[in-house]
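Every protein chain except one is present and positioned as in the full complex.
Up next is subunit A:
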Amino acid sequence: MTGNGTITASPQAPDLRDQEREAQLAAALARCAAGDRTALRVIYDSEAPRMVGIARRILFRQDLAEEAVHDAFIRIWRGAAGFDPRRGSARGWLYAVVRNRALSIHRDEHRYEASDESAGDVDSETTLSRMPEASALRRCLEQIDRPRRDVVVLAYVHGMSHGELAGRLKVPLGTVKSWVRRSLFALQECMG
């Protein structure tokens, strides 16, 4: 969003595109559940790059991120019938599957090491700045003081555990747990 002239006209278009994409993904999941393999490819073409990005923020390595996406697509194929459009968006469901796989690989095989340089690049403020200005989540996160809001972003985006957060922010475990809890409550109050 750099051109001033387009700002007033633009909010509608991406919204409609998102709705369209969402409906296509929901339809594709229904087709997967019916055994249509071309539908899995439709989902892959549409969402795999974002899913690799999501997994990479947790696992830092491209090969591990692709492993998570690989596992996720096998689960999506086998579990497509478990997606219930009344409960939430298709996209949210797909991203939850890949985060789940990435977190599982992270827990089993790839804990943050002191020597892990890439973990140093983690920065919750950069993530926040990438969110659309109109995002209610962004607005509500910005109302929470740092570093209490950092724990939410670091845990969700980078898959950090309570222990990892405590180590990184150099505060006791109990403090981290209470920050997470209170920040999430504040978000719920703020967003409804």
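Going forward, contacts are C-beta pairs under 8 Å (C-beta built on N, C-alpha and C of every residue); 3 or more make two chains touch, one makes a residue touch a chain; residues count from 1.
Note that in this section contacts and distances are computed from a predicted model.
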- Which listed name, "(2Fe-2S) ferredoxin", "Sarcosine oxidase subunit alpha", "Anti-sigma K factor RskA C-terminal domain-containing protein" or "ABC transporter permease", is the one UniProt assigns to the chain that has been left out? "Anti-sigma K factor RskA C-terminal domain-containing protein"
- Task: List the residues of subunit A that touch the chain left out of this view.
- Result: 16, 19-20, 23-24, 26-27, 30-31, 33-37, 40-41, 44, 48-50, 52-54, 56-57, 62, 65-66, 69-70, 73-74, 77-78, 81, 85-89, 91-93, 95-96, 99-100, 103, 107, 127, 130-132, 135-138, 152-153, 155-157, 159, 161-162, 180-181, 184-185, 187-189, 191
